[in-house]
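Every protein chain but one is kept in place in this view of the complex.
Order of writing sets the chain letters: A, B and C. Residues in each chain are counted from 1.
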């Protein structure tokens, strides 16, 4: 189909036509087009619907500030809602569809909201939907929800990849317009490490959209020559399609590079987008300025747009919204638009200038002192009503109207650290405060310097200034001659009078009336107005709306605009894909895996694995004929109790503690004593937090006078090491002690069961005596196995059986478990997983994570007496607080069901028989439960008030959340071998 | 944020773990008459100024040193960084 | 009793180290490093240096630095703490050797199997480094060494030759995840 509204010239490649579709209709555009410019060229003006009233809307801008032309780009799982047509780079086969309309863009049923608009004023929600009470939930709210939102997500996993990266530079330059290029040239030639980031797909910024020459060159040509020089410099990094979206502390900036969004889909292995964290010693904001409209009645029709955008479409994209255009301006820049358009052969119906002293023109009619007061055309502008200087009315037919209300510097990034912009009367706009963060300066239009000449100069100047602080000397390059027009502007925000609605925030449908109503209802602070009317909260964050609203508010308050103040600009500058922030950390790669030394072997055995922090541990090892996990776990447990089993316990934290004062150090961090622990012995240790609650438990083995190996639970390995370093460096820096983690360096296996020693004897080198006498319970030592391989042996037991833990350098872990399984055949050795480990320790009454959950004291755990009063250990003093010593505190007990068949659920609460189950009567809770093949029933550990004094008592175990209640008997937590004889055989 | 490590130079604060008020170094005398009150104040009544704050950061993903960082809690500006064990020694912790 | 000898696995779970070539870039697992940590005891700094001098032929490196030699290499890993590195084949029980050499001037801890070691070689590794970690690769000279995060993993990153060769020590239990990230990013920037 022909491109009816395509003009001559422009920066598009007519040799590369691209076909695309909008709402199922096919069109053609050219390489270099955006979706918006291509649609305009194809004479499409209607591109979207507004959020609240579903008013027909056309493209309003030519950049990322676009409030109206939002589309769903691409299809199925790659569908991208709310994509601005103005920045969507055209590619062959691009699919786009309009959104927030039903059934079609031309006829939208919800447009009936528009008819009722007089009842849907600002804040109407809060006053209504309350009668009758029940209707809110059942009727009103669901209805509001259905109407909510703009575009649709597809609802399936995003198929594209994202990545992250880190960049470092002396000078980050944000925006590549005249000031940005001058900055880059200055800094680049000075040899500084420079990054030039540009959100557009071509460098040059506003230079690409203007006709005036730089010296004898077109602006775009000059930009191209500068860029090619910069490309030749090794110290300059050019990033196009890259938005610097936020400024953070200490010169860190967030940026997103759209690597593949201009392609139908990413090239294989390449990400869709990359999130860059940029560390900049200095930064320059050269992000230009955004034009603002003038509000009047029905100023939202398709075809009404920013004048500067019209100019950009005509000059850069050779496209126009209409052949007959009017301009409404309060400053000279509107005239430039009119000149450029007529130079492109567009008919300027009239230039309406609210200023009485508007400059005349020979090319087109200038109506000075006049105002556009209304417009007509349901799905697209047909005509405007103009009130002439003498008050008479005139109707002008036109297909498009350009609004030129002046330009707002893009100060946003200078405010991300809560810097506030200041008002500049010369250009009637906010500019960056000069005293804000020295790390980030502004130049060019972003600093309120709106002429090309000024922009070039300030860019170079600021670059020199910034580099000077880094002791890099730079010189101003020879810059081209450029226009230096003064800014002649008469502040004019909206047309007074008129009964209808004059839009300020086009996307959220916030009108002048809404601001006035909010003010009338007492919402006078700018933050209140924003929140009450939703002004500036749409996807464009009010880039074209806020200033107009401030002006209205200022008028109501009888204040100046700066006195009314602004809302705070926060990151991101423009919306950023959530996927980019996540990068590669998603799915299975959300966090790294930690694999045990026996992982490969366990996989071969068909083990079922479970996440334990980042570790993957074998949960159980099913064998043929086992259909339910309980069968496997029971078998593993029984095997350990009857013969011998092997479990990979490498995941437990191991910390090497050495130094002349190592023992004294341990005395401080454990509540029980370690000074007198003999070499060659291991001792259980309980670590308290300073507040007296248990932090972690484990063992410490003394390999030498000045050498211990401390073990921690798997979950607490990292925090415990951190805590020990705190004690070492901050609390007792005088102690001669050194710490290092060896968790990963050693593969460690528990060998447990009556036959454990017999099995080990088969691999331990005969030079080492591991008999009960030679290597008694709690012994430890460095040995060799399998012919002189260094190993460590600890006679400790978590299962309550005769047990050892044997450690070898990690690389031998796989071979060792294979060897142990081989050697253990004669004892029917079994590997056991974390489930069996859990059952065994519950049977033995050992505490684990569920008991050591940070809410338990030593006393609760039945270890109150372990807290030595003879020494100063972490947590001892505050253990003495009354509430921690209270009589009726919880104590760890065991539970058995009265009827052996009943299951006990971990997390159930305990109630006295005959009392109603409620919080007031709560006696405690079940911490861990399991089926014990040894007992032949479900057993549990629990915290029970005064539990230690209630052994034998029958208690109710209630779990209302499962509608379950059973009776249980309170027992000792030690279900097997309470005297610990099995440990010592 | 960037913490200027006294030995390693500028490092991203992401590599550190925050603990809080540097007064946690001044652990009271556990044998003192008023030990219970002293420890209560030590542990629970930390300094929380809107302004300059001496605080403890652990370089967990770096060299495992504890640092005492002086940072303005209103602007996040960091004015001083030193190794905690040196600070602690100055406070007489090694006696 | 040679039948008794246990056969080791490389960190990625194979009997031989993994090598991957992507474009001009090579990622190579290096299992032949014996790594021992030494942490100087209080007020023994001078003694330690004296004991080590013959083995190192020089001082221990300063913070953020490492010295790689064909014999014993050294890496600064923390205040008063270094890694000594030698060939595993030549020094299977390196820690014990060091201990006997430096006596009680420092705490000695075997670290050999705490780590997986990757050598990355290419014409220009900067694009790769930019995606991996927050170090300024361009500014790194041979011997510059920093521990930082790669894909949530604390790794030691050692510049062996500016732009062209880096050695990465990562936590051994996460060798597979780290390797996967390295390869993925390499493809991504290739």
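The rule is short, and it goes like this: contacts are C-beta pairs under 8 Å (C-beta built on N, C-alpha and C of every residue); 3 or more make two chains touch, one makes a residue touch a chain.
Criterion: contacts and distances are computed from a predicted model.
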item	value
Chain excluded from display, named as in UniProt, from "Hydrogenase 4 subunit B", "Urea transport system permease protein", "Sarcosine oxidase subunit beta family protein" or "ABC transporter substrate-binding protein"	"Sarcosine oxidase subunit beta family protein"
Displayed partners of the chain not shown (whole complex)	A, B
Contact partner of the left-out chain, one of A:8, A:157 or A:357	A:157
Touching the absent chain when the full complex is considered, from A:423, A:684, A:777 or A:925	A:925
Candidates A:21, A:121 or A:212 - the one touching the absent chain	A:121
Among A:418, A:468 or A:481, residue touching the chain not depicted	A:418
For chain B, residues in touch with the removed chain	1, 12-14, 18-21, 37, 40, 43-46, 48-50, 53, 55, 71, 73-76
Chain A residues that touch the omitted chain in the full complex	51, 78-82, 118-119, 121, 124-131, 133, 136-137, 141, 144-146, 148-158, 160, 162, 164, 246, 248-249, 252, 254, 275, 277, 416-418, 513, 517, 520-525, 527-528, 531-532, 534, 537-539, 541, 570-572, 575-579, 581-583, 585-591, 610-611, 689-693, 695, 849-850, 853-855, 878, 881-884, 905-909, 917-919, 922, 925-928, 958-962
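In the analysis below, only the chains that are shown with their structure count from here on.
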item	value
Euclidean distance of C-alpha centroids - chain A vs chain B, Å	28
Approximate Å spacing (C-alpha centroids) for the pair chain B, chain C	31
Where chain C touches two or more other chains, by residue	134
Chain A residues counted as touching two or more neighbouring chains	279
Chain A - residues contacting chain B, complex	248-252, 279, 417, 690-691, 718, 722, 725-726, 729-734, 872, 876-878, 880-881
Complex contacts: residues of chain B adjacent to chain C	7-9, 11-12, 14-15, 60-65, 83, 85
Complex contacts: residues of chain A adjacent to chain C	161, 163-168, 193, 269-271, 274, 277, 279, 584-585, 589, 591-596, 599-600, 614-615, 650, 656, 658-660, 706-707, 736, 738, 740-747, 763, 786-787, 789-790, 808-816, 819
